[in-house]
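Please read through the structure below; I'll follow up with questions.
For this depiction, one protein chain was excluded, whereas all remaining protein chains were kept in their positions.
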Amino acid sequence: MNLGELADVQSMSDPRNIPIDKVGVRGIEYPVTVLDKRDGTQQTVASINMYVNLPKEFKGTHMSRFIEVLNRFRGQMNIRSFPLILRAIKKELQAEEAHLEVAFPYFMRKTAPVSGAESLMEYRCTIHGVVNHDVRMGVKVAVPVTTLCPCSKEISSTGAHNQRGMVELSVRFDKFLWIEDLIELIESCASCDIYALLKREDEKYVTEKAYANPMFAEDVVRAVAEKLISDENITWFSVDFENIESIHNHNAYAHIERDKEAGPT
Amino acid sequence: MNLGELADVQSMSDPRNIPIDKVGVRGIEYPVTVLDKRDGTQQTVASINMYVNLPKEFKGTHMSRFIEVLNRFRGQMNIRSFPLILRAIKKELQAEEAHLEVAFPYFMRKTAPVSGAESLMEYRCTIHGVVNHDVRMGVKVAVPVTTLCPCSKEISSTGAHNQRGMVELSVRFDKFLWIEDLIELIESCASCDIYALLKREDEKYVTEKAYANPMFAEDVVRAVAEKLISDENITWFSVDFENIESIHNHNAYAHIERDKEAGPT
Amino acid sequence: MNLGELADVQSMSDPRNIPIDKVGVRGIEYPVTVLDKRDGTQQTVASINMYVNLPKEFKGTHMSRFIEVLNRFRGQMNIRSFPLILRAIKKELQAEEAHLEVAFPYFMRKTAPVSGAESLMEYRCTIHGVVNHDVRMGVKVAVPVTTLCPCSKEISSTGAHNQRGMVELSVRFDKFLWIEDLIELIESCASCDIYALLKREDEKYVTEKAYANPMFAEDVVRAVAEKLISDENITWFSVDFENIESIHNHNAYAHIERDKEAGPT
Partner (left out) sequence: MNLGELADVQSMSDPRNIPIDKVGVRGIEYPVTVLDKRDGTQQTVASINMYVNLPKEFKGTHMSRFIEVLNRFRGQMNIRSFPLILRAIKKELQAEEAHLEVAFPYFMRKTAPVSGAESLMEYRCTIHGVVNHDVRMGVKVAVPVTTLCPCSKEISSTGAHNQRGMVELSVRFDKFLWIEDLIELIESCASCDIYALLKREDEKYVTEKAYANPMFAEDVVRAVAEKLISDENITWFSVDFENIESIHNHNAYAHIERDKEAGPT
């Protein structure tokens, strides 16, 4: 057919003189291959958001081009290729700024502490970035951990309430970093880390380890923050912890954000 | 305007000769007043589903009539008025069968075990029913509880892993019953029940109570089932328990369903 | 019992010298009474988050005090009382800064455009605020609307794809404002607004109105932004629109944020 017949409404001008910060597509489910420190690469499934800015002159953006860029980079979606994808979006959409967010379950093999039984742990990760003149990237990872309440342990003659909690850490950095290293850093900052497979001797171990190592939500975010403050590769971080309190029907929460170039917020 | 101008497409006939089991509206958020054992009534907000069957002759149902029935009964949505609402839906939609599902957060005042500090606990409840010749109703309630692992306690020299878990109980019954009674029944079937407000002396109490009363997911559903089997007003029940394991990143689950008129399934 | 027996672990000092930006409780479901422009007040159910900062000296905060403050203000949770609640949290938790977020479904009576049939529309609202020396507040509201695609209309010989979309508007302001006014502002910025109850003559009206008034996601956020830029009471706003594309399995998205004291971001 003759495309000339089909008016390009998006390219028409807009009289309101208002630029749009972000316009694009959201919630695209897509298979991706990400870097894996142990195995080289790992195949998983991502939920992807892609945006550009829209200058005040234009009525609309061309949404289908986002998908075309995505298809072109299929199979190479990782921290290293991220800047290329961002620049491709910016170029194809003729924008000054482009945003990309890729969220996916990431799997690591983990060995039970006593039995050595191996299993897979799943961690929710997000790689996100923006390009205008330069590319600025960040990584976010969610890591489930065990916390045991110091107050409950202190005041009770037997036991102490404990629960699963979720650490969400976002970082910006200078040099390439491995998601695996962030996950291990976080898992060392709780009463105990969590496993997909524990045999009886492992269950004894993690129970006693948590009891020996009580931590409040406050302790978890401070422990993570302390390690990141001393890590020169990390330029900014935000750590959230939400604790699924076993004695309450609401959650406990703690949050620390630090821009190391700007000092404490 | 002259409604005669607007064709009633829904009332046209359908050639496929296939009856539809359920057709209607879903996810209507609506303020409702429900019965409260202590205070008479309680105002809350419900998410409502309404369906009817559609005979094979008709092309479609008249969706707006569901909303009109709902508006008519606004402020009297409870177990006692439920049969009236069901019959009104059946009548207005000219159906042989009508279904109504009303899910809402329900609040109960609860007193901390030692300090006596009072707070509100929220429980997710659903009242659902169907009418054809007779009305058949059911109630579902979700109750968060604490469980402490008997295995972890037995094998560990100190402490025991524990966590929040959610009991979901659905029942059918002969005579009117109070949601409050179901909730209290469930809360007596865990290592400890859960509170919105606990002072330090209460936290000591619940920690020690849970440690003294270890229960698996299996124990929770059996304890609930045992009480319902002996309750003559309950004709059918289904109890689910999902345990937010503090040492794993997956949940433990147990389920018992029993039709007391038909015997064990 | 003698409280002196129970150590106050939270009040102990922390050696890490790291202040915590936010610590508190999340996901407390609670019945609230909010202001209603038409009826004076309205009872609904909120999901509440409460946080304070924690100075670097202290090991932990006292979570139960949040609930005690909440219980004290039960039944007066609205824009006018918000500053009092914030100051009470700050005082009871002995903090320098306190945060409060209250999210709830809000209901407005709405009249169908032709039949005049009345029904209830539900809108998700959030009131949030922070106090340090001064109180700073914001309101967020989510409003579903209809959009009809200008490109689809232009290039197609018949019809045009249309869909439900969700506008999320956050604002900061000088003087008190009504949620109702924000909702009406947003509903005037789409191809057509949405109703809970439409009779046949209304369905004809909204179908033709949407077809006569095609808008991209970009048009919706620009139309909202244009009105807020000219509203002197609004000091800052962020408008998001997510369009549930009827021809795609992903959503279209547009976003404008404007700090009127700082100029365009």
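We call the chains A, B and C, going by the order they appear; numbering starts again at 1 in every chain.
One rule holds for everything that comes next: a residue touches a chain if its C-beta (ideal position, glycine included) is under 8 Å from a C-beta of that chain, and two chains touch if they have at least 3 such contacts.
Remember, predicted model here, so these are calculated numbers, not experimental data.
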Just one of C:Ser152, C:Ser170 or C:Thr235 touches the chain that is missing; which is it?
-> C:Ser152
Hidden partner sits against subunit C at residues 121-122, 144, 146, 148-149, 151-153, 155-164, 192, 194-196, 198, 200, 203-204, 206-208, 210-212, 244-250
Absent chain, residues of subunit A that touch it = 1, 3, 6, 8, 28-31, 42-45, 64, 67-68, 71, 74, 105, 107, 114, 117-120, 122, 196-201, 204
Omitted-chain footprint on subunit B covers residues 6-7, 9-10, 14, 16, 18-29, 49, 51, 54, 59-61, 63, 150-151, 154-155, 216-219, 221-223, 225-226, 229, 242, 250-257, 264-265
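FYI, only the chains that are shown with their structure count from here on.
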Chain-centre distance (mean CA atoms) for subunit A and subunit B, in whole Å, is 35
Where the centres are mean C-alpha positions, what is the separation of subunit A from subunit C, in Å?
-> 25
Indicate the residues of subunit C shared as contacts by at least two other chains.
-> 6, 28
